[in-house]
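Comments concern the structure below.
What you see is the complex with one protein chain gone and the rest in place.
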Amino acid sequence: MTSAPPSVPSRASAYASLRRALLRPEWGLVLAVAAVVVLTGLLDDRHNYWYNPGDSAINVLRQTSMLGIFSLGAAIVIISGGIDLSSGSVIAFSGSICATLMVLMAPEEMKAARLLGLGTISTAIVGTLVVGLLIGSLHAWLITVVGLPPFVATLATLVGLRSLGRAIVENVTAATWGGRSTQIQIYDSRFRYLATSVWIPAVLFVVLAGLAWLLLSRTVIGRHLHALGGNEQAARLSGIQTDRLKWLAYCISAVLSSIAGILYIGDQSAAHPQTLGQGYELNAIAAAVVGGCSLRGGVGTIPGTVLGVLFLRTVIDGVAKVIKTGADVYEGLIVGSVVVVAVAFTQFRQAGGRGKRFLSGPLGIATAINLSLLAGVLAALLAPKTFLGEGMLALITGGVTLLVLIVLRWIEGRRTGNARTAPLPSDKLRSA
Amino acid sequence: MPSPVPLIAFQHVTKRFPGVVALEDISFDIHAGELHAIVGENGAGKSTLMKILSGVITDYEGQWSLRGQAVRFQGTRDAEKAGISIIHQELNLVEELSAAANIFLGREKRTALGLLDDRAMERAAGKLLVELECHIHPWQLVQELRVGDQQLVEIAKALSLETEILIMDEPTSALTEAEAARLFRVIARLRARGVTILYISHKMGEVFRLADRISVLRDGRRVQTLPREATNARQITHLMVGREMEAVHLGNQRQSGAVVLEVRNLSLPWTGHARRWRLRDVNFQLRRGEILGIAGLMGAGRTEILECLFGANLEPLHGEILLEGHSVRFTHPVEAMRAGIVLVTEDRKRLGVFADMTVGDNITICDLAEAAVAGLVSRRSERRLADDMVLKMGVKTAGIHASITSLSGGNQQKAIIGRWLLTRPKVLLLDDPTRGIDVGAKAEVYRIMDRLCRDGMGIIVTSSELPELLILCDRILVLCEGRLTAEFARHEASEQRIMEAATLGQT
Partner (left out) sequence: MRTFSMRAKLIVSALLGLAALTGCGTSTNRTTNSGQASTGERRIIIMTNGNSPFWDACRVGLQEAEKNLGLNKAGFRAILEVNDGTPQGQIDKLRQFASQSDIVALGISPCDAANLAVAELMRDLKKRGVHVVTIDSDMDRETLRDTRFAFIGTDNLAGGRELGKCAKNLRPEGGEYVTFVGRTGAQNAIDRVEGVRQGAGDKFKALDNMADETDLTRARENVRNAIRNHPKLNTLVGIWSYNAPAIADVVKEMNNRKQFTIVTFDAEPLAIRQMGEGLIDAMVVQNPYQMGYQGVRLLKALVEKDQGIVKEMFPNLGKTDGDIYDTGIKVVVPDEGSALKPEMFDKKTEFLKLSDFQRWLKKYDLTGS
């Protein structure tokens, strides 16, 4: 007969299912979040997490919920094999539409900062969600009918929607109030309550995440989305309507971004299409990727994405607590490094990077110089003023890093074997 | 047993693609309950015809009827509903999903709430796999399975449809002998149930074992349909090719010279896999002027050996490679090329040809420095090099400025061989070079190889066509699951013995 099959415990055994549940990679993220919280608590010299956890928790919870809502959309699109670069602009546009609708329906109240009717608010919200559906449909049409790559289609809306939003806001305010304004202020406390109360965004996020999880892992459509992302041709040949699925995925993403847009303008008490949500799409994609989604498609989970969002926001809050003033300056640097480390690690786990040489050849030398310079600059920026002075400290750190990397390079070179440093495309196609 | 009522009747079915007529005026019948073999060379139109039957190709000329009714499918779903399912030659599985999920892809079982019923699907999948005598667990991810098991999953998928008409496209290409025997048992069971089977294969042994009738396609036309008893392999081959296959005599008066390449204890690890080694302790030598063949089933490691020699291996290899007596270690194909070892890869469409470039560019790409002065490429030199090589290889083309995709498969392959010959190698590695090439071009490639050998080159060639190896090679190595199990000289080798060595240890 054929060679012995790999030994896998019987699925029926409860112990086996528990063991499989515990081995899931999401637990790594849970640990990572806990580690960040503990680290921040220790390194923060005021130990705010210890003495006053409530405020930080509320902050992180609010930010996680708002980012999380549209990160779910990003994850769904990525799992289906596409990409959505336009989330931030959809947030800006839908926020602007919501405010514009309110202005058009109740111009006096909006201007005079009086309360709007519940009817006005709900109509504006529904209208915004409809706009989300339309944007998602536009994406689907550009991608499945016109044939643009998803990158290009959503790049176009990334730039186009924000501009359209600005034009609409300026023109509507000029027409309704007589004075052109680049933003619309939101005063209605009930509308704002949607965002300022922490529990509404949080509950909304939990519900939406639950629905998304149900969709992806328990329904036929979710299974088909995974198949579409994993092998579009096989999906099509299995009778799956791939174009309809893509429509669904992009609509989900756009509607979730619209919901986020409504929340964000309530939170900021203003709809300012130029700056609202700028750059947010990258946070969403980063969260999805850190949470285990592969940009090739077909791989990813909702719990992973949720944890990815939580992890990112925890890191950002930790940075703010530890660096205190001027923390947002370093935020990008830290988040970028975290994403690189997390994703690289996932790739090693899948593709086996044990024989890999990281510092070989002329590129290795350039990398050694790169990393040493980076270390030196970081040392100069962040380290305390000692008797050495910043310049000296930078040189020392840079020098030490360079030495360490050169030693690593030498160690790598001595290992036997001659693995290439980059895989050929044939390796992906090989089936055995 | 087979009833004479035509189940499927083709009437003047024609399919044109831009630049080529894939099917021309196909008209014949398929009887209910029979196993009808469809044979033909690559490019004869077998796959195209099957794609029409299974709803993948929906626009074609002519018509065909199913059970006496004219049909026109709009997609694969229609074909499935009509009771036709197809087992593809290239696997169409989603690797990130489980076997059960793939088997039921597009037709998932649901619970009362409308959610996925994974338990039910796994149970049903388990039953199907047991019927196919496959020992995998239905929840295993496809990407973790061996190729043979993956193919069985594909077969299970077709079977799960409870079809009446089953199309099998080269189903045994990746199976071991034992797995093939298992498949034949399954086919017997299906036939007992009354399933009509369309069986595409080029292996005469299988065809004559299984088929009731045989239809031969050649260049898009149906040449003849014969009952099995009324014909034999030679006649069928003759019909496939259109002429008597000239017995190609090669290799006479070929003298082997000094050892040019030696491999000692070559081993290649396989991380994350149950078998742990793609190659284990492989030892052999290659002499100048000799053609060495490597035989073995798919997944045995033939391509891996060539990749190791070419510096294209992913994992670090163990063991030693000596080129002209000196130990060499390549970390990149460019180093192998400079040392004089070159590889013509399998699957030229994906790994060899630059589809957007011209014939001339494809030929000169590896040795552009030859035509360059101070870093700038001289167009005249480039043209001259390309023209020379086209002449030498006998590439039939409208010119070196023609697009490479306008060439037939055989001529493309000759162009790629020419590309590597420009680098003046000492050792030429060929991975399944005649796959997908018509018989005439095959013969030309054989002649090229013979000529190169007489000029002193050492050649290693792999192939899954045993007759081809027997024609070409001075010596044949046989691989089985990464190990070298046999080495035959020309006069010792036979198809039987090679197959035995290739399936050694698999009962």
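First chain written, first letter: the chains are A and B, and each begins at residue 1.
Simple rule for what comes next: a residue touches a chain if its C-beta (ideal position, glycine included) is under 8 Å from a C-beta of that chain, and two chains touch if they have at least 3 such contacts.
What you see is a predicted model, and the numbers here were worked out from it, not measured in a lab.
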With touch defined as in the header, list the contact partners of the absent chain among those displayed.
A
Touching the hidden chain, out of A:Leu18, A:Leu31 or A:Ala167, is A:Leu31
Decide which residue listed in A:Ile200, A:Ala327 or A:Leu408 touches the omitted chain of the complex.
A:Ala327
Among A:Asp243, A:Asp267 or A:Glu412, which residue is in contact with the omitted chain in the full complex?
A:Asp267
So one chain is hidden, and I want to know which residue out of A:Gln183, A:Thr242 or A:Ser294 touches that hidden chain in the complete assembly.
A:Gln183
Touching the absent chain when the full complex is considered, from A:Asn48, A:Thr123 or A:Ser360:
A:Asn48
Hey, which subunit A residues sit against the chain that's not shown?
23-29, 31-32, 35-36, 39-40, 43-46, 48, 51-52, 55-56, 58-59, 113, 181-183, 185-187, 189, 192, 196, 267-270, 272, 274-276, 315, 317-328, 330, 334, 337-338, 341-342, 345-346, 349, 378-379, 382-385
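Operating definition for what follows: only the chains that are shown with their structure count from here on.
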Can you check the complex and tell me which residues of subunit A touch subunit B?
1-3, 5-6, 8, 11, 214, 217-220, 222-224, 226-227, 229-231, 233-240, 298-299, 352, 354-355, 415-421, 423-427, 429, 431-432
Touching residues of subunit B toward subunit A in the complex: what are they?
56, 75-77, 80, 88, 91-97, 101-102, 105-108, 110, 114-116, 122, 133, 135-137, 139-140, 144, 146-150, 176, 178-179, 271-272, 274, 298-299, 311-318, 329-332, 345, 347, 350-351, 506-507
